[in-house]
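These notes concern the structure reproduced below.
For this depiction, one protein chain was excluded, whereas all remaining protein chains were kept in their positions.
Order as written gives the chain letters A and B; numbering starts at 1 within each chain.
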Amino acid sequence: MVDVLNDLLTVLDSTLRLATPLLLACLAGLFSERAGIFDIGLEGKMLAAAFFSAAAAALTGSVWIGLASGIAASLALSAVHGLASITFRGNQLISGVAINFLAAGMTVLIAQSLFQQGGRTPSLSGQARFNPVDLPFAEQIETVPLLGPIYAELFSGHTILVYAALAMVPLTWWLLYRTRFGLRLRAVGEAPEAVDTAGVSVIRLRFTAVAICGVLCGIAGAYLSTGLQAGFVKDMTAGRGYIALAALIFAKWRPWYALISCLLFGFLQALALRPDLIEKYLFFKVQIQLLDALPYILTVIILAGFVGKAIPPRAGGEPYVKER
Amino acid sequence: MNIKNDIPAIELVAVSKSFGNIQANKDISVRVMPGTIHGIIGENGAGKSTLMSILYGFYKADKGEVFIAGHQTQIPDSQAAIAAGIGMVFQHFKLVPNFSVLENIILGAEDGAMLRPSLAKARESLLSLARDYEMNVDPDAIVEELSVGHQQRVEILKALYRQANILILDEPTGVLTPSEADQLFRILKRLRDEGKTIILITHKLREIMDITDTVSVMRRGEMTATVKTADTNPEQLAELMVGRKVLLRIDKSAAQPGKELLHVKNLQVTDEAGVLRLKGVSFNIRAGEILGIAGVAGNGQSELLEVLGGYRTAQGQILVNGAPIDITGQNADGQSRRKHGIAHVPEDRQREGLIMDFAAWENIAFGYHTDEKYQSGIFMNNAAIKQDASEKMQRFDVRPPNHNLTAKSFSGGNQQKLVLAREIERDPDILLVGQPTRGVDIGAIEFIHQQIMTLRERGKAILLVSVELEEIMSLSDRIAVMFDGQIMGERLPNETNEKELGLLMAGITEEVA
Partner (left out) sequence: MEKMPAWADVVLVPLISLLLAAAISALVIMAIGEDPVAAVKMMVSGALGSTYGWGYTLYYATNFMFTGLAVSVAFHAKMFNIGGEGQAMIGGLGVALMALFIPWPHWSLALIFCSIGGAVFGALWALIPAILQAKRGSHIVITTIMFNFMAAALLNYLLVSILRPVGAMDPATASFPEPTHLPTLHDLMMPLGIQFSKSAPANISLLLALAAAVFVWVLIWRTRLGYALRAFGHSDTAAQYAGINPVKITVLTMLISGGLAGLMAVNTTLGEAERLILNATEGAGFIGIAVALMGRSHPFGVVLASILFGFLYQGGAELALWTSIPRELIVVIQALVILFTGALDNMVRMPIERLFIALRGSGDRDG
C-alpha cells in the first residue's frame, strides 16, 4: 500500500515538474490568442529562452541573470512576431513557423560558437541552476501519515519557478476578468472594431499581449534548461510548445482549465518516463515509442473535437484593418 | 450647454480629401444647427463614408476645417472625436458579441483600472440614461442574444454615455423592420427635442422625407445642395443625387403568368446549432411571374436561397416543372440546381457570387467550370471561356470591358452585372436573385431592374429576395413576407401597402393582432 502511494507520489511529483513549462507556455498562448494573435511560435520562443538562459547562467554563474536573458531572447522573438502580425498584417501562422526554425537554427549556431560542444551548453550546477525549495514545515509534517508525504514530497521541494507557474493561474484569471486591461484584451480578440471605435489602440493592446506572451515563454524556456534539466541541448523543447497549444484549446482559452489540461499532459509525459510502472500496474508492456508519441496523439484527439467543441476568439488570426 | 440658435452644432468649411488620384471629398461645406436632424443622402461612392471617417478621426482631411459649437476642432483619432462630443452609430455595429450590454457600454470609457467599481457606477448611469430617453435595456443581457433593434439602442446608449452632443447614424434602418425603424425615429426625435444634433446618413429618400429637418445631397465627392426638407421632394433629391432625371418607378406590363415552374413544399432547414431556420415554407412561382420575398434580413431568406441554390440541406420537396428534384439531400450537390435550369444571383456577391481575386473571365465560368463548352478534353479551354466572357460583358455593359481585370477592380454595380451576365445568359427557367441592387449605384440599378423585367417577359419564373420594400413592391407580381422562418402572408402589390407589409415583417398577422 505504501508502495502504491510512493509510486503515485513519484509520478505526480514528476507531473508537476513536467507540467510547469507547459503551463507557462499555455498561459503565454492564452494572452496572445485572447487578443487575437495566433501564436504557434511558442515552441521557438521557449527554445530560444532555454538556450540563452542556460548560456548566460553558464557564463555568469547566476541563474537569475540566466532567467533575465532567457526572457529577453523570448521577447525579441515576440517582437518579430508582433511586427509581422500586427504592423505588417502578415500571416500569423507562417510567422510562427519561421520563428520556430529561427530559434532552432540560431540556438545551435550560437551554442557551437560559444561552447564548441556540439550545439549544447555545458552542464549547469550550483547557483547556475534553480534548486529545489523546501516549503515551510516540510520536514516536520513529513511523518504525518498520508498528508505528510503529500505535502513534503509532492508539494514541497520544487524549484521556485514551479510555484511561480502555479501562481500565474489565479493572477491571469484576475488580470483577465477583474481589470480594465483584461476587459479590453478580451474585447480586442473578439471584436477589435469595437475597441478601435471606442478610442482605444488595438495595436497597443495586441503588442502588450504579445509581450506578456514573450515573458511567460521566456520563463518556460528558462525553467526547462535551468530548472527541469541542467543545461541546454539541441531541440530540447521537443514539441512542448505545440502541446501547450493543444492544452490551450482543450482549456477553451480559460486560465483554470489551462491548469487542468497542462497537468493532464504533464501526467502523460511523466508516465512516459516510467514504462516500468505501467507494466507494474497495467500489466502490459508498452513500446517506448508509443509512450513518447502519446502526448501528440492526445493532441490530435483533442483537436478532432472528440472531447467537446472549442470556439476560439472570434477575431483570432485575422489582422485588423479599419473598415472605412 | 449653450443652445444659441445661431451657432451651428457642427460646421464644415471646405473639407477635402483625396486618395491618390481620386478625390473622395471636394470642398465640402455645411452647417448643422443644434437640435435638428440633418440628412446626408448620396449614392454609393458619393463620398459619405469618407466624410464620416473624417468626422470620427479615421482619416485626416487634406484641407478644410471642422468647427464644433463654434470652436475649430482637430480630430486626429476617435478619442478626439469622442472628446468633441461626436458619437457614431455605424452600419455594421461595433459591439463585442459575447459581452454584456454594460460591458460594451463601458469599454474604453471605464472609470479606473479595476473593473467591478467601474461596472457598478456605469450601471446606475446607464439605467438613468435609458429612463431619460425611453430606451429600455437590460444591462446584463448578452449582446449577441439581443434583437438587432436592441443592439442598435446599445450603440446609441454608448454614444450618450460618453456625452455625445452630435450623433451620426450611418444607414441605421437597413436591418430594421418598419416598426423598429419607427421606434428608432421616435428616439431620434426625442433626442433632437432635448437639444442633441443628429446627422442621418442614408440612401433612402423616404427616410429623408419622413424625419429630417434639413438635407444635404452628395454626388461624386461634392455636396451639391443643402435644403430644408420641407422645401423639396424625392424626385428632386434623386435628380440631385444622380445629375439627371431618374426613373423611380418601373413601368410594368400586366402579369400574364403561364404554367407553374417552381413549387416548393414544406421546406425545413436546421442549422449546425440545431436551430430551425426554415419552418415549413411553401410557395409556387409560375412562368412570367416575379414572386417577391419581403422581410428583414435574418428571417430565413438566406437559407431559402441557399437551399434552392443547391448548397444547403433541407427537408421538404422541390418541384421543377411539376417533377420533384433532389438538390436538398444529405449530399446536396451544388451542381444539380444548374442542371435543372435554376440560376442564382446570390445576396452577397463578394462572399458568394464572385471570387474577388479571379479575373472577370475566370468568374464567368464560376459555378459552371465543369461545363462541356468550357473544356477541351481533360483540360479547361481558357480561350473559349475568355471569348464567352468578352461577349457577356459587352451585352451586359460591364465597364471597363476588360475580362482580364480581377473582379475586385470593378465597381459594385459592375460586379453585380457580371454575376447577372453569367447567370441570366444561361437562359434559365428559374432565376433566384437576392438583394440585386445592394451597394449598386442608381444607373446600374435601373439596368438591373430592366434585366429582371425582361426575363419576366420572356416567361421565366423569378424569386426576388430583398430587404428594400420599395424594390419588392415595384417589381413583384406577388409578395410573400417572411418572418422567423415562415411565410406570414401573401399579398398582391396593388392591394397592400408598406404599413401592412411592415406588420407582417414584424410577425404580426391578423390572427395575432
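Heads up, the rule we're going with is that contacts are C-beta pairs under 8 Å (C-beta built on N, C-alpha and C of every residue); 3 or more make two chains touch, one makes a residue touch a chain.
Since this is a predicted model, take the numbers as computed values, not measurements.
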item	value
Of A:83, A:141 or A:175, the residue in touch with the unshown chain	A:83
Of B:356, B:384, B:453 or B:506, the one touching the omitted chain in the full complex	B:356
Touching the absent chain when the full complex is considered, from B:163, B:370 or B:450	B:370
Missing-partner contacts on chain B, residue numbers	20-23, 309-311, 333-338, 344, 346, 351-358, 362, 365-367, 369-370, 375, 378-380, 382, 405-406, 409
Residue numbers in chain A that touch the chain omitted from display	40, 80, 83-85, 88-95, 97-102, 104-106, 108-110, 112-113, 116, 119, 239, 242, 245-246, 287, 289-290, 292-293, 296-297, 299-300, 303-305
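One rule holds for everything that comes next: only the chains that are shown with their structure count from here on.
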item	value
CA centroid of chain A to CA centroid of chain B, Å	46
Residue numbers on chain B that touch chain A, as the complex places them	49-50, 53, 56, 58-59, 77-79, 81-82, 88, 90, 92, 94-99, 103-104, 106-110, 112-116, 118, 158
Contact set on chain A toward chain B in their complex	177-184, 186-187, 190-191, 193-200, 314, 322-324
